[in-house]
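All remarks here apply to the structure that follows.
Certain chains of the assembly are absent from this excerpt, and the rest are unmoved.
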């Protein structure tokens, strides 16, 4: 039997919002240590990786490792039926055909029970090697979302340039050229903390805004986002969620020629 | 002459919102005791019945019984022109071709005057017999609206099952199966009161969510909705509005075979 009860059920709703537009179907792998998901987006350009540690649930029980093959659109529809203050329990048998989501109101006087058919999904777990990054940029998640949204008005790609003074995001298109510069240690927003850059090597890399914008759907999950950038590897865009885990997105940089078009 | 002045004009705006998507045209029957309306929806599946008692108006004057044949879309457009704190007066002659709606701002320094052509509408007043119901369920109107909205994500129909412990709403479709259980006396929301069930006989009946969802357009009118259910009669969905009257909707249950598809 598998059972995982999440008191702060709204987190599960937010995790769904953070992946449903990117991934159509995926396996949720449940083991003794927690629930993880790894999937390419539908156009096989970016990768999303999710971890929910078992100690974030109460209780958490997993008698046998199982893989729940889930259609994201269906699960998203069901998650929309949970209220923000509901407690959410995920439950299945050891050899499941179905998964059950239970939503309980805080006073337990309303109980919703949704049963969903599972799918067989082929997937190979990609090993993501630990990498040395040239620069690790931490910044308020809402600011990163705003920058992606603003520069999407200007062009299709964003060039991220990082040196010891700060980070610059730039885009160009028919409208013109836009450049947004954030200083190292800039306090953009008192509540969401500041910009901080851990720099090994100055970098300047270009990424498709379309995918970064998908990634920013995770903004409600965390106050801070971390961009780990290196010339030789995909950027890792990470949102850490207190007490339970993270969602990480990976996207390869565009090659330089493309950027000039 | 007919004249009815409603100090809390926003109620008239809300009554319009509660019927305009269901009914295209209808007679507003004005008599000494008040204004009433009874009409089938455009596909002749459900019935809506409205009563505004004369003592809810100040003043109310009706020299001669009249029937105002009204195009709902036109009246809804006009009602949108009233501000929420306007006083609304409805006025017509004894043999009217037109009806006039007057909207006065609280300080009477802005006066809006809308004149609308009337229509000839054939209608027979259906007698709705007083019935013994198997179960009468009272619950917060916003909770009923939420349940109809959530289960519309899952299927086309809702099965309402009621026994002495509580009431269950369930739906099924391609996504899966959803069940929402409310306990007898459950306090869903402190302000909107609790769930209470008056039970003569346990019932389990299926209704088209499409129509129930139309009915929940009346939610802003009342904090509580009452579902009067019986195996042999249409369900009556009633929103009582303090000091003036009610809006009631009637919908026949689906027959059992349909429910299995």
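In order of appearance the chains are A and B, and numbering begins at 1 in each one.
By our rule, contacts are C-beta pairs under 8 Å (C-beta built on N, C-alpha and C of every residue); 3 or more make two chains touch, one makes a residue touch a chain.
Worth saying up front: this structure is predicted, and the values here are computed from it rather than measured.
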Assembly copy number, counted for this structure file with 2 shown: 3
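Definition applied: only the chains that are shown with their structure count from here on.
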Separation of subunit A from subunit B, taking each centre as the mean of its C-alpha atoms, in whole Å: 44
Parts of subunit A lying in touch with subunit B, wherever the complex brings them together: 74, 77-78, 80-81, 83, 98, 105, 107, 109-117
Partner subunit A, residues of subunit B touching it in the complex: 143, 146, 150-151, 153-154, 174-183, 186-188, 195
